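Missing here is one protein chain; the remaining ones are kept as they sit in the complex.
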Amino acid sequence: MAAKTLTIDGKEVSAAEGATILEAASDAGITLPTLCHLEGVYDVGACRMCLVEIAGTPKLLPACTTQVSEGMNVTTTSERLQQYRKMILELLFAERNHVCAVCVANGHCELQTLAYRQGMDHVRYDYCFPKWDVDITHPLYGMDHNRCILCTRCVRVCWHIEGAGTKNVAGRGAKAQIITDLFQPWGESDTCTNCGKCVMSCPTGALFYRGATVGEMERDRSKLEFIVTAREKKQWIP
Amino acid sequence: MDTLRVATVWLGGCSGCHMSFLDLDEFLLELAQKVELVFSPIVDVKEYPENVDLVLIEGAVCNEDHLEMVHKIRRRTKAIVAFGDCAVTGNVTAIRNQLGRGNAASVLQRAYLECADLNPQIPKEPGIVPPLLERVMPVHEVVHVDYYLPGCPPPADRIKALLEQVLAGAEPKLAGKDIKFG
Partner (left out) sequence: MDLNELLQIKEKELAAQKPHTLRCCMAAGCMSSNSQAVKDGLEKAVADAGLSNQVEVRGVGCMKLCCQGPLVQADPAGALYERVTPPDAASIVGTLLGGATHVGKGDPHDPFFTKQLSIVLANSGVVDPERIESYLAADGYTGLHEVLHEMTPKDVVEGLVKSGLRGRGGAGFPTGLKWGTVAKSPGEKKYVICNADEGDPGAFMDRSVLESDPHSVLEGMAIAAYAVGADQGFIYVRAEYPLAISRLQTAIRQAKQMGLLGSAIFESPFNFNIDIRIGAGAFVCGEETALMASVEGKRGTPRPRPPFPAESGLWGCPTLINNVETFANVPAIIRRGADWFASIGTEKSKGTKVFALAGKIKNTGLIEVPMGTRLRDIVEQMGGGAPDGGRIKAVQTGGPSGGCIPADALDTPVDYESLTKLGSIMGSGGMIVMDQTTNMVEIARFFMEFCMDESCGKCIPCRAGTVQMHHLLTKIIERKATLRDLAKLEELCDMVKHTSLCGLGQTAPNPTVSTLRFFRHEYLELLQPDTHGPHGNGAVTQPPVPA
């Protein structure tokens, strides 16, 4: 496989052909903020947190889905990008009911962490305060739509790692939501294998183990990584 | 330097932020020498004074008294700090907004009628019990806020970090974990 050389934030980097900018940056020790990206499942470029500037390209492109090319000159951090990232986070916080103080994921939440890392100390937009349900019909897990950011990580792990195809997205726009099977209570799902991968993948407090209370939802991603490594590299590394 | 005229205000919140303020422990002594606490739940002053340099507002704007109060504060204060998540985001106090139209009546019904052990009645003495607003708002939705001190409650260290910058005459600037919600 041919290697490509490119510049990321002024640093010469080489990456395998077909690698994404996000992978190349990560290998070079450059961290980009991400939300919908999850190691092991394919990327969808939905959250727009990892947008980067590429010299000669008028549009901002997501690092997670854009492949490296020879001579590419990438800027991952600029005042403009930082401002956009902060605005994305503000929009997310205003969109649903992210009440960190009483959230199961408080202290272990990727949204909360990104917010302070990107310097978001308040939300300038009016909060929407929508009414969303909490589905606790499943014996082991719960889904709180108030905390969901529609990153679709749960959908992707359910379809592409577990292969169950239980989780999906219904509706559109601000009314879009994660559903189970054909929009039925999770507890009534015929396809859910109770594997819990969706819960492991969730960046916020939207998916949780039943019984977990404020701040108790820590995610163990090692099981996901274990399966993905086994599948892709044929290595069973516990 | 003149002594800084500082106030703290308790709007729609649980007073946890003030408890955390008291957790400043010995720093309180240092603070007492450098600032004059001109208005606070822990000071016996009834009327919010004029010419306040800095105010920490705990809690969201929930009722008509709060609304009037924050406007008064804005007129009489140089710098407002939204103190804690309720003031910054609405937080738990604002959860009733999710109930939509009529949420104020619903929460009163729940609290004072459905959950009452004896004498169920909704308090409504005119001029004494302030009517609830239809929408709970973070402070900056009502007036301009100068600085934000999130946290539920903001840990004492975080409060100290901000106050130290103010006392040093600097523009307070918190970053990283010091602006973490929750």
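We call the chains A and B, going by the order they appear; numbering starts again at 1 in every chain.
Keep this in mind: a contact is a pair of C-beta atoms (placed from the backbone, for glycine too) under 8 Å apart; a residue touches a chain by one contact, two chains touch by 3 or more.
Note that the structure is a prediction, hence the values are computed from the model and not measured.
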Contacting the left-out chain in the complete assembly, out of B:Ile95, B:Leu108, B:Val143 or B:Ala156: B:Val143
Chain not shown: contacting residue from A:Thr7, A:Ser26, A:Thr65 or A:Thr191: A:Thr65
Contact residue for the chain not shown (choose from A:Ile30, A:Ile88 or A:Ala206): A:Ile88
Absent-chain interface as seen on subunit A, which is shown: 44-48, 51, 59-62, 65-67, 83-84, 87-88, 91-92, 94-95, 124-126, 128, 149-150, 152, 168-169, 171-176
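The definition used in the following text is that only the chains that are shown with their structure count from here on.
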Distance from the mean Cα position of subunit B to that of subunit A, given in whole angstrom: 34
For the subunit B and subunit A complex, residues of the former touching the latter: 82, 85, 88-92, 94-95, 97-100, 135, 138, 140-141, 145, 148, 150, 152, 174-182
Residues of subunit A touching subunit B in the complex: 93, 97, 99-103, 106-107, 109, 112-113, 115-117, 119-124, 126-127, 129-131, 146, 215
